[in-house]
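Mind having a look at this structure? Questions to follow.
Left out: one protein chain. Kept in place: all the others.
Then we have subunit A:
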Amino acid sequence: MEARDELSDGVLAQMSIDGDERAFAVLLRRHAGYLRAYAIRLTGSRADADDVVQAAFITAWRRLDSLNEPDRFKAWMRRIVSNRSIDLIRSRRVEDTPIDDQVPSPERDDPERRAIAGEGLQRLSAALEALPSAQREVWAMRELGGLSYEEIAAELGVTAAVVRGRLARARATLVHEVEVWR
């Protein structure tokens, strides 16, 4: 373990802006797991998520000068991963039209899915997979990615009012599904 492992995101991001590749490598290792899990939830595919997150980190390196709040590196990365994931989903839809409310194949036999601890989490996981994709994307970007309505609207090319409506529908369904089994 090198000394950089001990540093906060803010310090490592500053060092990265200054061109320190090893500092950036620590950020990559620190956040890869969460960002991959997030991208899997958005894209429904581990292979796609790995590609998305890899490309997102390369994009981040190129755009470090625009990182105004280095302490918020993780939030900044979530935004880039969201953007790349949505691009990928859109390109997939163009290739495979017509797809209405496409649900990504749930990788139910995936060991990591089986390893999810706790019934509540399993119920939420199943309910998410059953949601219409437009609602699931909005819910994931808001609740897993922490994006604002405006940021989600910008990613999807819709109005904030549409985001608000989809999110409410997703929440109402998920509350119902998770509660039904409680």
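The working rule: contacts are C-beta pairs under 8 Å (C-beta built on N, C-alpha and C of every residue); 3 or more make two chains touch, one makes a residue touch a chain; residues count from 1.
Just so it is clear, contacts and distances are computed from a predicted model.
Student: According to UniProt, what is the chain that's been left out of this complex called? Choose from "Ferredoxin", "PepSY domain-containing protein", "ABC-2 type transport system ATP-binding protein" or "Asp23/Gls24 family envelope stress response protein".
Tutor: Its UniProt record gives the name "Asp23/Gls24 family envelope stress response protein".
Student: Tell me, which residues in subunit A touch the chain that this view leaves out?
Tutor: Counting only subunit A, the missing chain is touched by 3, 6-11, 14-15, 17-21, 24-25, 28-29, 32-34, 36-38, 40-41, 46, 50, 54, 57-58, 61-62, 64, 71-75, 78, 101, 111-113, 115-118, 120-121, 124-125, 132, 134, 139, 142-146, 149, 162, 164-169, 171-172, 174-175, 178-179.
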